[in-house]
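Here is the structure we will look at, set down as structure tokens.
All protein chains but one are shown at their positions in the complex.
Chain nomenclature is as follows: A, B and C, assigned in order of appearance, with residue numbering initiated at 1 for each chain independently.
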Amino acid sequence: MPEALRAPTREGVLAALSGVADPEWPVSIVDMGLVYEVGVAEGVVTLTLTFTATACPCMEMIQEDIRDCLLRLPGVRDVRIEVSWDPPWTKDRLTERARVALRRCGVTV
Amino acid sequence: MAMTDEQLIERIGQGHIVESPGEMTPEYRQTLIHILTVSADTELISAPSYYTAARNVPSMNNLISALAIIQDELSHAHIGYRILQDLGVDTEALIYDRDPKQFKHPYAFDVPLRSWIELIVANAFYDRAGYVLLGDVYRHCSYGPWRRGLAKVDKEENFHLRHGENGMRRLAATHREELQQAIDWMFPMTVEWFGLPDSLKTHGKQIGYRLKGSTNDQLRQTWLRTAVPLCEGLGFRVPAHHERATDAYVLDYPLPVDFDEAERRWLMDRPITWNDVLVRWKRRGPGNAMFVEMLQRGRRQMRETVERH
Amino acid sequence: MSTPLLDRAAALPRETVPPLVDLVTALADNKHALGLRYGEWCSSGPTIEAGVAATAMAQDELGHARVLYGLLEELPGAPRRSEHEWAAGDARTVAFVDRPFPSWPHLIVANLLVDQALTLVLETALGSRYLPLRQRTRKLIEEEQFHAVHGQGWLLQLAAEGPRVRSVLDAIIREAWADAVCWFGPDRGGALAPLVAVGVLREAGDAVRRRFLRQIGPLLRDAGLASLLRADGDGWVPAEALPWAEWDESRRRMRRG
């Protein structure tokens, strides 16, 4: 297969990240609205992420999970994560899918 | 209209939820107060116990997660004592004037945790016991205010035990020996927590009042059903195994056995009686006085300041 | 404003780097210490509710310290702060938060004076030209909002306990006073002035101190604890001269102790 076809895309990265859950909520980090930016260039994925609180105890765990998940994608050779607090996360960032999912398991937001 | 105890049990059996003290018989009220006190004391004492272990955590992240858990435990205790106060109990005296030995938490919290590893195992074992016991109350509870309060408790205790499980998984490779040592004394400790076997204790009233749904042995079995596979899955030894014929978990030692407090070691070849266990529980363990002192310190200081000349 | 943003450490004018490093280190270390101090009272508050609130605030402070340590990593010449080694001798904390609080009123005074002083300084970075600082500030201030309410609520409750508690409180406020009130820097900001000049901070020194005193002045007056400050026009000023001779600008603490 030509190298170009194996190059990861932004959509591919987002789809993969939809499988990474926030350990505190049964919802992916994408649906939680924690992913601010995604960049892909020459096999390097650059992510800008936020968290719900600066004291989020799961920050390290989530970043490890993201790395594990993205490095398994064909063509990804490095993952660079930047944590951003600007703008601060708010409940408005939850996707409708997250709201439905959270409601279903009784942890409605 | 005064109700007899039999009438109340019948109504509760039909699904009635009690909402106020006016609807209770004295026996129901006493039973409720007893169970609530055990529950609130247990949540409360876990705070100084977990905090003492959290002081030695390896990273700031660990400290933050320990504090998050402690905050939950204190909130759960608060919910219990608030309900007790609305039932007419003098919670001021209950929390701040009670002799440490009179606190009604399980003996497990009288044995101080010494490390981050032990705190992780406490989350995986002790908070799982809390989750099993309170989940049982939550699903059956006939007292409305507590039942509603337990929705939060149920959810958060589940988070704590997952925190413990994840911690054990992450540390299983690098801290194998320390984890096994913690499991060796904390596993039988949690098994004992569930109390006298059904053959020695009946819970007619508590179950009739729907302040409890299952018996001690059933609850112990529920705990074993998830705790044993967790440990075995990670390759740790536990003194219990699954028996296919009965689809039950069976202990590999005669419950109860003697516990060496100083060495924190179970003497598996020294069976004792439940009476002996009750004596140890009543005597309380090495951390009891210190933990209760931590809990009462701030209020005592305030009182002294107000009264001082 | 049309002034361009300073989007990374290399864009900072050279003379602003050392004072910025000192300030961020001190902010982070003080928040780290406050987090530990609040946490020590998790199971010892005078009420269970008080313990819950202290535990929540402890997590916020530790979270903020972690965010600010992250900011230090980008700054040249910044001291290395691995998470648990900070106390090893060069912590830039004020003396009041160096050691465990001996009583709950100590925690409240730290909450009211030290914690709030740090927050007011952070507020001067809300529109900072230095992007990495600006991007972290709003979140931190948002999370601080209830700390102020907590400190104010408890001060009034303690003061209402009677004259003995008020005299104890008064003595504790004296202990923490200079640490908090000098924290904004002298006059026009002292060592922080170059940061104001290039727009890394909006203001420093007296301007921030005035705002701080206007915030706590009426509260201390209502609590019967205003012996260290007096009303002056529409604001408040310290009743006694501040001990600038003892103030260490780079460590942002008093030299003694």
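Please note the rule applied: contacts are C-beta pairs under 8 Å (C-beta built on N, C-alpha and C of every residue); 3 or more make two chains touch, one makes a residue touch a chain.
Keep in mind that, in the parts below, contacts and distances are computed from a predicted model.
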Review point. With one chain of the assembly withheld, which option in "Cytochrome c oxidase subunit 1", "Spore germination protein", "Phenylacetic acid degradation PaaB family protein" or "Multicomponent Na+:H+ antiporter subunit C" matches that chain's UniProt protein name?
Key: "Phenylacetic acid degradation PaaB family protein"
Study note, to complete from the structure: Checked against the full complex, the residue among C:Ala53, C:Ala117, C:Val200 or C:Leu229 that touches the missing chain is C:Ala53
Revision key, fill the gap. Missing-chain contact, candidates C:Trp154, C:Phe212 or C:Trp247, resolves to C:Trp154
Exercise for review: Write down which of B:Pro48, B:Pro106, B:Gly135 or B:Gly149 is the residue touching the left-out chain.
Suggested key: B:Gly149
Practice item. Go through chain B and note every residue touching the omitted chain. Key: 19-20, 22-23, 71, 75, 78-79, 82, 85-86, 92, 96, 148-149, 151-152, 155-156, 299, 302
Point to revise | chain C residues touching the omitted chain (full complex) | key: 46-47, 49, 52-53, 55-56, 146, 149-150, 152-154, 156-157, 160-161
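Operating definition for what follows: only the chains that are shown with their structure count from here on.
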Study note, to complete from the structure: CA centroids of chain B and chain C: separation to the nearest Å works out as 39
Point to revise | Length of the line joining the C-alpha centres of chain A and chain C, rounded to whole Å | key: 34
**Study point:** Junction residues of chain A, two or more chains touched
**Key:** 55
Exercise for review: Mind pulling the residue numbers of chain C that touch at least two other chains?
Suggested key: 59, 62-63, 66
Point to revise | Sites on chain C touched by chain A in the complex | key: 59-60, 62-64, 66-67, 70, 134-136, 138-140, 142-143
**Study point:** chain A-touching residues of chain B, taken from the complex the two chains share
**Key:** 61, 64-65, 68, 155, 159, 162, 166
Practice item. Could you pull out which chain B residues touch chain C in their complex? Key: 44, 47-48, 51, 54, 58-61, 63-64, 67-68, 70-71, 74-75, 77-78, 81, 95, 291, 294-295, 297-299, 301-302, 305-309
